[in-house]
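Take a look at the following structure, please.
Left out: one protein chain. Kept in place: all the others.
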Amino acid sequence: MNADELARRCAETMWADDAASRELGMQLRDVAPGRATVAMTVRGDMTNGHGTAHGGFVFALADSAFAFACNSYNERSVAQACDIVFVTPVVDGDRLVAAAAERHRFGRNGIYDVQVTCEGRVVAEFRGRSRTVGGAIVDPD
Amino acid sequence: MNADELARRCAETMWADDAASRELGMQLRDVAPGRATVAMTVRGDMTNGHGTAHGGFVFALADSAFAFACNSYNERSVAQACDIVFVTPVVDGDRLVAAAAERHRFGRNGIYDVQVTCEGRVVAEFRGRSRTVGGAIVDPD
Amino acid sequence: MNADELARRCAETMWADDAASRELGMQLRDVAPGRATVAMTVRGDMTNGHGTAHGGFVFALADSAFAFACNSYNERSVAQACDIVFVTPVVDGDRLVAAAAERHRFGRNGIYDVQVTCEGRVVAEFRGRSRTVGGAIVDPD
Partner (left out) sequence: MNADELARRCAETMWADDAASRELGMQLRDVAPGRATVAMTVRGDMTNGHGTAHGGFVFALADSAFAFACNSYNERSVAQACDIVFVTPVVDGDRLVAAAAERHRFGRNGIYDVQVTCEGRVVAEFRGRSRTVGGAIVDPD
């Protein structure tokens, strides 16, 4: 199995278990070693009375893309810490895409940048720090 | 109306509009100038296959407490940027409490710390930065 | 040796080795378990042409206070990650005080908040995350 196939197999296994991302209506679009793209449409129940999305849902989308990217090497990893800058508010019906890319891995640590966009406009910039916790996601053989 | 009453009135008005926090099953427990406490129970649809909560929902709880705290002065405020450190994973059925407290306000900016706990154990440490955007939440008269 | 004495002994040992903090003219004012206060006066060589201090020196002061606080338990610790919000610019001659206080420790990790002030005015808010790396600072016996 090459690195791309391994990344996809890890993501499929995680996705099957990830009720939360599925319930939020996310779609895993693409995954590769150190990278992942996840999409989600803002729903009415993610917004306040003015139709603006609660920041928690924008964060959740970025966090899912981060999780698929940092687990793409078949080393089980968790989020240690994340930060997010909110650039543009989004509303009910907006289609969001979160693209996660690895910035650096060192020892058991990883740094991943996630950009959330809506039709090309930047919605949020997220940076996540991961840590491997031991164990594999799939049987590599 | 004194500062405490104003904080409560702002929170009630925001809460009535905040479908997202209500749909996530949050309860606004307490609000005062620069402070707010919000509770939420982790549900099955917030977890992955192992019953561990998706970080996005822990973030969303902290972010709601932050929003009520930074809007307690009746100056409409939004989140500019937030960071979160994940301390302990939580599972389906865990009762979470997020307590937000103002650290500093300067010009149009505010810094708020939110601690998320589960029966006294720290679950996450969140820091949010707000910015006033003009306008009031309630009519102060 | 009680916890306060141990914290002081750790700080004295670190201070003797810390040429950088001494060269920057810092004074260690106070140390206790999980807490430390360090002072520094802004010098001309820390400023740009307008007399405003370079952010790196405000950061350095906060980082030193953080280091003394997170090493106060006689478990050798290093900074993993830090963030700083700049609140008020400072100028040549300003007397800065950085007060570090532990927010939470868990496993090998610690979170410390440092407030930098100048005559009571907040200059910067810093949050540092530490990790123990094994080994003691002083012989506890």
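Letters A, B and C mark the chains in the order given here, with residues in each chain numbered from 1 onward.
In this text, a contact is a pair of C-beta atoms (placed from the backbone, for glycine too) under 8 Å apart; a residue touches a chain by one contact, two chains touch by 3 or more.
The shown structure was predicted, so the numbers you read here are calculated from the model rather than taken from an experiment.
From the options A:39, A:78, A:91 or A:111, the residue with contact to the chain not on display is A:111.
Contact between chain C and the absent chain runs through residues 14, 16-21, 23-24, 44-50, 53-57, 59-61, 63-64, 78-86, 89.
Chain B residues in contact with the hidden partner, per the touch definition given at the top, are 81, 83, 129.
Contact residues of chain A toward the unshown chain are 83, 85, 87-88, 103-104, 106, 111, 113, 115, 122, 125, 127, 129.
One rule holds in what follows: only the chains that are shown with their structure count from here on.
Using the mean of the Cα atoms as each chain's centre, the chain most removed from chain C is A. A straight line joining the Cα centres of chain B and chain C is 30 Å long. Centre-to-centre separation of chain A and chain B, using mean CA positions: 23 Å. Of all residues in chain C, those that touch two or more other chains are 83, 129.
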